[in-house]
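With one protein chain held back, the other chains of the complex are shown just where they sit.
So, chain A:
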Amino acid sequence: MIGGRLALRVDPEVLRAVAGDRRTVVVTGTNGKSTVTALVAAALSPGGAVVSNSTGANMTDGIVTAMAADRESSLAAIECDEVYLGPVARGTRPKAVVVLNSSREYTRGVSLKSTLEHWRHTAATLPHDCVAIVNVDDPLVSWAFETAPRRIGVSGGLYWRDDALVCPACGTVQDFTDTSWSCPGCHRSRPEPDWNVVPDGDGWAVAHAGGRTRLDVTVPGRTGPVGGAFALAAADALGVDVDAAAERISAVADVDGRYAPYRVGEHQARLLMLKNPAGWAEAIDVAVSTGRPLVVALDPFGPKDTATMWEAPFHRLAGHEVFVTGGRRADGLAILGASGVEAREAPDIESAVTSHAPGEVVVACNYPAFRRISKQFRGSTH
């Protein structure tokens, strides 16, 4: 599927027919789509009367299926694969498009450049009543959605700078500070965000239009409140009361088995699923910023199953307590060892979790390890 162009073979008229005239929010980006789509769905409606495909069937056919299965709901929160944004936007005519981040996708033959060009073209053709809610901390997203008719900025963070070192507009090397970026070549710079995540006592709040909305999201680290900020911005764009939306977001305990902590003896295990260096960078950040011990769980799924992990900044975990488990744990030990992290090996997930001191443990998984472990934990906690 070179170029990922098969999406264009699906007739947008089919999607248009099943989408009808409901009000749709489309969520796209490289990482975090499922989580934010679930938060958007919660934010939009108290009764759960929202069509959503938040389990990850995020290409055109999966979206058609989700829409066709529920012809009643007047609202929809739809997760969309990056390279399908064009046909999905044409088919659903969304009121808001949420764009989380952009980094290279290693699992298929689509270059980041062609994805960004596809986004930029799509942004220019969005309906005039559609708001693009974009992560202004990501220079690639910011550039791609410059052409959108209406734009709102969220400070969504940038965990993976390596793909954004060069300005996508002019090719000049960008200047980065901890919180901002600018291009000395074409003088583009980070637009001022309309929605900001700020510390609030022992937790987080979202600052917007001079006000503050407290967010209690169970997702560990800054990732949770950032996802909440995108969801609040989407709710606001659709005219939903922000405070009520924040309460509903705070009630979301779980997304597809990803975030609800599982009890393992005296421990609570929180599962993260990672698929590219940007995702691993975020998981590493969660472990470092919360100081929680880490389990890395890796199972085999083909010749390149751990290839991308070699590029992630595991050196940040030096001195951190890390156990590695799963059928590919030899790779994990090699990667962590190469990064100067003294990780230890555990024969299974229970012993990996309970080898740490009692309390919360972050369990960072590749895809098959995540499926296996969440199924196993779900089975043993019910």
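The working rule: contacts are C-beta pairs under 8 Å (C-beta built on N, C-alpha and C of every residue); 3 or more make two chains touch, one makes a residue touch a chain; residues count from 1.
Please note the rule applied: contacts and distances are computed from a predicted model.
> Assign the chain not included in the display its UniProt protein name, restricting the answer to "Sarcosine oxidase, delta subunit family", "Aminomethyltransferase", "Electron transfer flavoprotein subunit alpha" or "CobB/CobQ-like glutamine amidotransferase domain-containing protein".
The record names the chain that does not appear here as "CobB/CobQ-like glutamine amidotransferase domain-containing protein".
> Of A:G171, A:P184, A:G211 or A:G265, which residue touches the hidden chain?
Candidates A:G171, A:P184, A:G211 or A:G265; residue touching the omitted chain: A:G171.
> Which of A:S111, A:T125, A:T179 or A:S289 touches the chain that is not shown?
Considering all chains, including the one not shown, the answer is A:S111.
> Looking at A:A17, A:A330 or A:A357, which residue reaches the missing chain?
Of the listed residues, the one touching the omitted chain is A:A330.
> Specify the residue from the set A:D163, A:E282 or A:E350 that touches the hidden chain.
The single option touching the absent chain is A:D163.
> Touching the hidden chain in the full complex, which residues of chain A are there? Just list them.
2-3, 104-106, 109-114, 163, 165-166, 171, 173, 300, 302-304, 307-308, 310-311, 330-331, 333-334, 337-338
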